[in-house]
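Omission of a single protein chain aside, the complex is shown with its protein chains in their original locations.
Going by the order they are written in, the chains are A, B and C; count residues from 1 in each one.
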Amino acid sequence: MAVESVKARESLKTLAIAKAINESLRKALETDPKVVIMGEDVGKLGGVFRVTDGLQKDFGEERVIDTPLAESGIVGTAIGLALRGYRPVVEIQFDGFVFPAYDQIVTQLAKMHARSLGKVKLPVVVRIPYGGGIGAVEHHSESPESLFAHVAGLKIVTPSNAADAYWMMQQAIESDDPVIFFEPKRRYWDKDQVDTEAIPGPLHKAQVVRQGSDLTLVAYGPMVKLCQEVADVAAEEGRSLEVLDLRSVSPLDFDAIQTSVERTGRLVVVHEAPVFFGSGAEIAARITERCFYHLEAPVLRVGGYHAPYPPARLEEEYLPSLDRVLDAVDRALAY
Amino acid sequence: MAVESVKARESLKTLAIAKAINESLRKALETDPKVVIMGEDVGKLGGVFRVTDGLQKDFGEERVIDTPLAESGIVGTAIGLALRGYRPVVEIQFDGFVFPAYDQIVTQLAKMHARSLGKVKLPVVVRIPYGGGIGAVEHHSESPESLFAHVAGLKIVTPSNAADAYWMMQQAIESDDPVIFFEPKRRYWDKDQVDTEAIPGPLHKAQVVRQGSDLTLVAYGPMVKLCQEVADVAAEEGRSLEVLDLRSVSPLDFDAIQTSVERTGRLVVVHEAPVFFGSGAEIAARITERCFYHLEAPVLRVGGYHAPYPPARLEEEYLPSLDRVLDAVDRALAY
Amino acid sequence: MESTAARTQRRSAASGKAGTSRGRTAAKKTAQAADSAPAEPQLVQLLTPEGQRVSNPEYDGYVASITPDELRGLYRDMVLTRRFDAEATALQRQGELGLWASLLGQEAAQIGSGRALNDEDYVFPTYREHGVAWCRGVDPANLLGMFRGVNHGGWDPNSNNFHLYTIVIGSQALHATGYAMGVAKDGAESAVIAYFGDGASSQGDVAEAFTFSAVYNAPVVFFCQNNQWAISEPTHRQTRVPLYQRAQGYGFPGVRVDGNDVLACLAVTKQALERARRGEGPTLVEAFTYRMGAHTTSDDPTRYRGDDERAAWEAKDPIARLRAYLLAETDTNEGFFEELETESEALGKRVREAVRSMPEPDKFAIFENAYADGHALVDEERAQFAAYQASFSDGEGV
Partner (left out) sequence: MESTAARTQRRSAASGKAGTSRGRTAAKKTAQAADSAPAEPQLVQLLTPEGQRVSNPEYDGYVASITPDELRGLYRDMVLTRRFDAEATALQRQGELGLWASLLGQEAAQIGSGRALNDEDYVFPTYREHGVAWCRGVDPANLLGMFRGVNHGGWDPNSNNFHLYTIVIGSQALHATGYAMGVAKDGAESAVIAYFGDGASSQGDVAEAFTFSAVYNAPVVFFCQNNQWAISEPTHRQTRVPLYQRAQGYGFPGVRVDGNDVLACLAVTKQALERARRGEGPTLVEAFTYRMGAHTTSDDPTRYRGDDERAAWEAKDPIARLRAYLLAETDTNEGFFEELETESEALGKRVREAVRSMPEPDKFAIFENAYADGHALVDEERAQFAAYQASFSDGEGV
């Protein structure tokens, strides 16, 4: 057996997304003494999803910091730590609890680099487990990415699989810009192979996760897996769908979408967030502008409704499902 | 002179937008003892834009309430007052200062009616002077309407002229839903005729403010006037533009836009807010879906850039201007 | 009836009062007590863990006229609340509920404060106030809807003056304050009470509620159940001084009460509510208690706390101590306890059945109540949803 392949095998691990992020954080803590983890219950408990499991034990309370229960305080002090040269990775416990920190994120975190004419950098990562499908109570299943994407100064990324979770977290921490890192909580336990010595691609580029020729399906985070399933079913019906995992919501990789749509002529965008003022709107608007003469159907969007996220027993109706996406695919193909 | 026309003349006043809102608030205070005004400096000072001028003097400190300097506190206590049967109209001093209240608006104000299965109503109006063009310092010129429109449970309106300002405020206060009332601050001093005894049209319907046949220009709030000017200039060049004043951002009056676009075949949306994830995206996406076979050009958007609102001496470059809108009109017509 | 010890205590309390130049608030007095015994600030206590009645001159009056029947009523409330709570935990394990937040250990804090309220008073709970809900007459089964996932709040807040549970930590403190501002505007003589936890004390919203209530002198009682933990974080992660002291800096009294002593909680809350109704503004009550169980059924407390702590608090159980007192000092006989046992089981059964027979929500409920006055987009989406649903039945050829 060649030396190289042994090494390759050692760096290949099968990890769930939550564990991949955990290992990524661990590596960052090891590599850069300026990295600190902050948040509610991130210490002994390891976070409510165990994403920071074991980190405080191994790196101490000065590196992995349980904070008071105050999200504005968490992000606000993380900004201060970043000004002092630290690289804080803060955890917001659930999507619905980021709003007390919204002011600090929007008026301070996003704008301080520009305000300082570039003198100050804020390498802060805000981790947010997001999305539904886990049968939770109110405020635990939302997808607020649009509310951050509209704000210049922030970068928004969201992995759909363990390998991306691992590498995108490394890259987010290395970024000198603030990054909102949305973690697809209902996929936390999905496993995948992660090569911890791979050379990752760029953080903000989309990936074609399935090639196809009849229609392009675009998704990110928790919806990528669904779209792959949709493509499987459609294939059985003789339809060839291309699936793009956007990975980044700000910036959006319009070039990649355009390339695909120029070939397929049809586009369906899928996300859990409400359709109204959601990412699908921005994608539809810009791709229609870029591909006006290529599109054989309007860009269709599948997402949440314009209503508060419903109680758990209704979430399956609220969220994009196999059938709802297939329905949109059918409608797009019918043009 | 007939009695009726005397009466008509009495109810016709020429008012600036700020004064029209002031009179509207005064009328609401007179009509409904449950209406209260709250905010920073709304009392003796009459607000930094004098929109509440004289109201505390005439209605007392129990009706027109100077609050501590805390926006979350203002909206949070307004919710409590609404639960007690009051109809609070709260003022946020400037667009950039609404974010400390964002959590209360998004997680409480917007969702409490649904949370209570309809048992509880929150007739709260949140007034926000918004937009740029007044040469102000940071945080005083922003257009955050998208950040509210994406959130179900809120209604978002914004008048472009004094008559609408007067009547839409009446209707917003009468609404049993929470309404975010965006006031175009750079137009506060623009005067117009207001008939205080008119029968106003529905709050959430768009209005054709200029008829045309070559292209539809859609705008709201401060950009309506600009679009009318654009239409004037275009008319000189022989182009007939239809101008729609949306008036409401949530709900959006897609029917009205559709009707116009089905005739003109071209649409340009103009707003001050950044284009990325802005209202233009939602309008473009939905109108393209509705009018796929009518559109002869992609829907084009003119708005702010994906960068923090710039310092005052650059705002003219940042904001949609006559030339920038004309440029988009030209591009749309060139298809 | 008063023991010498009690009288001595009263005298020292009185002299403490004289020593303070203003000396008008409980906060002040308790704070001074704290100064002289820095280890643990003095709790207001009327019943020892062993169930012995101790006198406290400031608070005795609030429970002086309480009858044995009323005492048994408090006992019954606590037992039934605990029984209901246990049933809910069981229902969660059986998969009938998605989640449950147990109040185990906090029965005295909730029943004591809940029974201090008048009908006209208004309650703003967080998500663990099942005992207070019980006192307000909210049907326990209705509390379970949100934990089962059929709604986000299954009762009409105005039926029992008991607002919906609030999950975003601290928000309701401001709602309570605003509501109380409204009460004052109305010239009504009722009070408002806001419940929150030790963790919540760190939220900006709670601080803003303190500011607004003090500035407007709003008739609101802030009832903080310091159950020592905010999920995995101990209270010293939220504050380095006792929480009740927070109030002083905002200009209103704060008092720490033994949260496992139902009589003390009743008395302290009554005093605070009366202050509010008299127009003397807000009070912060810190009920010093313990979360005996996990944070919620999703939590695993073995990861962050030991058994010793729990054992120590077990000895301070709120129900056991009232039972001891009832047995020693009143004419309560075994029959009472037996009947209560039967009633408990009946409650458990009723709740179990109510939950199991809770109707599934209608699909279209997604679109209901998003708005009070309607919204064009909701109408459009509802129609699309209906058409989409119908497409399945069409497919099946009807």
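Simple rule for what comes next: contacts are C-beta pairs under 8 Å (C-beta built on N, C-alpha and C of every residue); 3 or more make two chains touch, one makes a residue touch a chain.
On a predicted model such as this, the values are computed, not experimentally measured, just so you know.
Colleague: Of the residues A:107, A:146 or A:288, which one touches the chain left out of the display?
Modeller: Touches the omitted chain: A:107.
Colleague: Check each of A:15, A:64 or A:79 against the chain that is not shown and name the one that touches it.
Modeller: A:79
Colleague: Among B:40, B:145 or B:214, which one touches the chain that has been omitted from the display?
Modeller: From the options B:40, B:145 or B:214, the contact with the absent chain belongs to B:40.
Colleague: Among A:155, A:239 or A:271, choose the residue that contacts the chain missing from this document, as touch is defined above.
Modeller: Of the candidates A:155, A:239 or A:271, A:155 is in touch with the missing chain.
Colleague: So which bits of chain C touch the chain we can't see?
Modeller: Per the touch rule, chain C residues meeting the hidden chain are 20-22, 35-36, 38, 201-205, 207-208, 211, 214-215, 217, 236-241, 245-251, 254.
Colleague: Please identify, in ascending order, the residues of chain A that touch the omitted chain?
Modeller: 36, 62, 67-68, 70, 72-73, 75-86, 100, 103-104, 107-108, 111-121, 152-153, 155, 175-177, 204, 250-255
Colleague: For the chain that got dropped from the picture, name the residues of chain B it touches.
Modeller: Against the missing chain, chain B presents residues 40-41, 43-46, 48, 66-70, 72-73, 96-97, 99-100, 135-139, 276, 305-308, 310-314, 317-318, 323-324, 327.
Going forward, only the chains that are shown with their structure count from here on.
Colleague: Which chain has its C-alpha centroid at the greatest distance from the C-alpha centroid of chain A?
Modeller: C
Colleague: How many angstrom lie between the CA centroids of chain B and chain C, rounded to a whole number?
Modeller: Each chain's C-alpha centroid was found; their separation is 42 Å.
Colleague: Distance between chain A and chain B based on Cα centroids, please, to the nearest Å.
Modeller: About 33 Å separates the centre of chain A from that of chain B.
Colleague: What parts of chain B, by residue number, touch at least two of the other chains?
Modeller: Residue numbers touching two or more other chains: 72, 100, 103, 107, 111, 114-115, 152-153, 250.
Colleague: For chain C, give me the residues that contact two or more of the other chains.
Modeller: Within chain C, the residues that touch at least two other chains are 151-152, 168, 204-205, 370, 375, 377-378.
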